[in-house]
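A single protein chain has been omitted; all remaining protein chains appear in their positions.
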Amino acid sequence: MTDPNATLAHHVDIADLAAHDKTYLDANELVINMGPQHPATHGVLRVILRLDGEKVLGLECVIGYLHRGVEKIGEHRTYTMFNPYVDRMDYVAAVSNGLGYCETVEKLLNVEAPPRAQHVRVILTELNRIASHQLWLGTHALDIGAITPLFYTFRDREEILKIYEKYCGARLTTHAFRIGGLQYETYTGFEKEVKNFLNFFRPKIDEYEELLTTNRIWVERTKNVGAISAEDCIALGVTGPVLRASGVKWDLRKAQPYANYKNFDFDIPIGENGDTYDRYLVRMAEMRQSVRIIEQAVDALPEGPIMAKVPKVMKPPAGEVYHSIEAPKGELGYFIVSDGSTQPYRVRVRPPSFVNLQALDLMCRGELVADVIAVIGTLDIVLGEVDR
Amino acid sequence: MTPVATPFFFYLFAAIMLIGGILVITRKNPVHSALALIVALLAQASIYLMLYAPFVAGVQIILYAGGIMVLFLFVIMLVSIERSMKERQFNSQWVAGTVAAVALGGLFIAVYAKAEKIFPHHAIRITPDELLNTQGVASMLYGQYMFAFEIASLLLLVAIIGAVVMAKKRI
Amino acid sequence: MHAIIDYISSYLTSDKTPGAAGNMFWVLVYIMLVFAGLSVAVIAMNWLERKILAHMQVRLGPMRVGPHGLLQPIADAIKLLLKEDIMPAEADGFVFWMAPLIVVLAAFTVFVVVPFGPTHAITDMNIGILFMLGVSSLSVLGIVMAGWASNSHYPLMGALRSSAQMVSYEIAMGLAVVSVILVTSLHGSGLYGVGGAGAGDGTLSMIGIVRAQQEQGVWFIFKFFPLGLIAFFIFAVSMVAETNRAPFDLAEAESELTAGFHTEYSGFRWSLFFLAEYSAMIAVSSIAVTLWLGGWLRPFPNLLNGDTWDQAFSFIPGITFLFFAAICFYNAVRMPKHPLFRVQTIGLFGFGVVLGLIGLALFVPAVSIRVQDIFWFAAKVSGFMYVYIWFRGTFPRYRFDQLMQLGWKVLLPMGLGVLILTAIFGLWPSIQQLIQRLI
Partner (left out) sequence: MESMLHITTLHYLVLGAALFLLGVVGVLTRRNVVIVLMSIELILNAVNLNLVAFSRLWGGLHGQVFAIFIITDAAAEAAVGLGILIAFFRNKETVNIDEVNLLKW
């Protein structure tokens, strides 16, 4: 990877580039290396941009700078021991990752978490969705140049982290769930605090929107930028808010209900054009829907046990299982092959960021450099999850 | 305010201009040439000020140094200069060119030696009204030279269109 | 000896600027004063920007170095001076070295003609505004040189962006300025007062422009309402673009081009760019204040006129400083009583005392009459500085093509329209006569 030109020559089809409208001066074609140390690549993503003036002719993502071999580690740990590792993938939405893993292993073991555990899981996961979207909003706005929303979202995200900290002692990589249910009973006043948070947070969404939604510059920067059609999304396997913003009503919480999402009443916000602005609106609406779900879950929080009967030493029957959940960033799937021993034979994660990142090239072609930043931001990638 | 130390400043700025001019035509790197030209142009603006032409001096700074030269630098950055910097800098007829220029210089000297009688030996003592320089230029531009002014604006329009047509790959 | 004292004191009774009076001693004094004042203003601006921005973003900003971080800019300056000065190996050394100097020179030279008061300017040029626009446009050269000399892609792109941006916004800016110059040629007074028989001599001199506002009894922002306001708006937008500040800070967009044209600069050279950016902000704000907001004139000259009001307004500078002093005292009292905060409390208290003494001194009529021009000018400029910070806290960044679109397709036609309408308004009596004759 020493010569960026060499790699581009392989991957960027010259004929394809020529097809683009070339009204810019191409007196000097620039190859720019963006990242891995760049303030707007959300960590250590490296993007090799091929530019015609400021226009992007093509780009290639170079990933792997944060590769820690999470999947391989899974093969050398017992099912229980591997649980905390999954939190380290999408560290912004650690709870969702834990939920996905626990549910997958539960499916493998053929157990189901008790209703109370399910409810608490839904509450914490949806809180996590809000936290993840808040972080996305702050950084995305920062990339586009609005520095203030970042501080507002971080201030409000703090309240969610406080709830996590009180519940399980950790703020970021929570390891909140156990296979078969929950380790900890909720603390006293959990419901009240969650409700307080919801009342506190509802006006805050309006505050964010006030800063951005009708802001002329924001709209100009995001409308018709990085648009992707529903067909392209499906072809590339793009999921989550990006897919929904393109107008596809696909949400695993409704499509393949897991946990007990089918008991809750909520809408799937979708967009029309699949551009950055629509993705922004979809995520803002999703935060509102999450508030709705949490409210219902807290109101209907049943009493009862929090842990199903799970053997101390887990030896799932030989076989394989794939289970996916709707993480804040899209479909998060776990594929686990068991050989009947205490350790998985193979763990494979389908991280939404990794798959969504494929669309970057398509979304950025013909746009300007500034839009690449906006599109990276709107894809909401977490490099820990992309590289695993 | 009357100018002070006029000879000193004249020779200073003249020297800057000439050195700048020499650097413009001798530098390998066009960016260095452009910078030398900017320095020469600024020195020339100062000489305009000494000639009681403040408006022309201001126009010189804004248009030449701030506009045209930025355009030059812009274009130098767009075209890659590495190759041309490695190549020969002077063309094959440089001897003939220099000789022609020197001959022209000789002609100038001859003319000026003769014409010296026409010019007064001392600078004119009547100071033009510097405060009304801008107004004077303006009323001339919009009065006597109205037609020329309009032609100049037309020329600029043609130049804009021409530059766009030239520089654009596909119209 | 006597002659020297005479030479020095002769200026004190003059009503001209030192440059116009030809008094070299006072010219040097004024140059030093302006330079020192500007440096202090940049330092203060640095602190204020961080504080105000922080409070807009629900955080505190610098709090550790000195009381409420008052000494933070000084600590930063020391840090920058002590930092290693790095030059990229492939950089063009001479150009790399020259670029920050050019930017700083351009930013400081414009202050030669800024009128802080009728006599408080280094000099008064008859091409004052032309000179200011011209010299401030020279900073583009420095930026282009910096970007090119760094021999790196991001700085080059930043330089290309910023030069294109500055050159195109200069045109809209110039058109807005020309409409003011047209208005200076009118001799009539009031909002819609148009020229009488003697109309025709406009001026480009900065002091002359403020004088014209004084004579016409109206700030040019209100002249031919709303035309003056629109021209001011065009200028205000382009001046933000000229200085590469948010929301037009594409040249140094940290999320896109890391830092634009000064990516490769560090330490002292970088701080020169910083200094130049802030003094350029002050410079363009000074142009706006001089051209539209009456320069050194006090507010409400028509509504609240008369000696009583003049007297009342002459107290405002002192009261303002006393108010700031009171804020210092209030915060000093509110400081935690812990021994660790002892030094900070004393420091803040001392700062309050200094401000209070300045305030009290401003009540002395002899001082106040000489200084209140500067106060009003500075107050108006600080208003602009606040707006700059406010913009930065509020707006996302424009994209390059949108920026160009705004400049060429919105501001330029608007500027031309304003210019033509101003001319028509200004010549209204003649046009009326013409129409009557035709009918």
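All chains are identified by letter, namely A, B and C, in their written order; residue positions are counted from 1 within each chain.
Operating definition for what follows: contacts are C-beta pairs under 8 Å (C-beta built on N, C-alpha and C of every residue); 3 or more make two chains touch, one makes a residue touch a chain.
Because the structure is a prediction, the values reported are computed rather than measured.
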{"item": "Absent chain, residues of chain B that touch it", "value": "6-7, 10, 14, 17-18, 21-22, 24-25, 27, 30, 33-34, 37, 40-41, 44, 47-48, 50-53, 55-56, 59-60, 63-64, 67-68, 71-72, 75-76, 78-79, 81, 83-84, 87-94, 96-98, 100-102, 104-105, 108, 112, 116, 119-124, 126, 128, 133, 136-137, 140-141, 145, 148, 152, 155-156, 158-160, 162-167, 169"}
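Everything below uses one rule, namely that only the chains that are shown with their structure count from here on.
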{"item": "Most distant chain from chain C by Cα centroid", "value": "A"}
{"item": "Mean-CA-position distance for chain C and chain A (Å)", "value": "46"}
{"item": "Chain A and chain B: spacing of chain centres that average the CA atoms, whole Å", "value": "60"}
{"item": "Euclidean distance of C-alpha centroids - chain B vs chain C, Å", "value": "31"}
{"item": "Per-residue overlap in chain A, given as positions that touch at least 2 other chains", "value": "none"}
{"item": "Chain C contact footprint on chain A (complex, rising order)", "value": "30, 32-33, 38-40, 54, 141-148, 150-152, 155, 211-212, 215, 217-218, 220-221, 368-371, 373"}
{"item": "Sites on chain B touched by chain C in the complex", "value": "1-2, 29, 31-32, 35, 38, 54-55, 57-59, 61-62, 65-67, 69-71, 73-74, 76-77, 130-135"}
{"item": "Footprint of chain A on chain C - complex, ascending", "value": "53, 56-59, 153-154, 157, 161, 246-247, 249-250, 253-258, 392-402"}
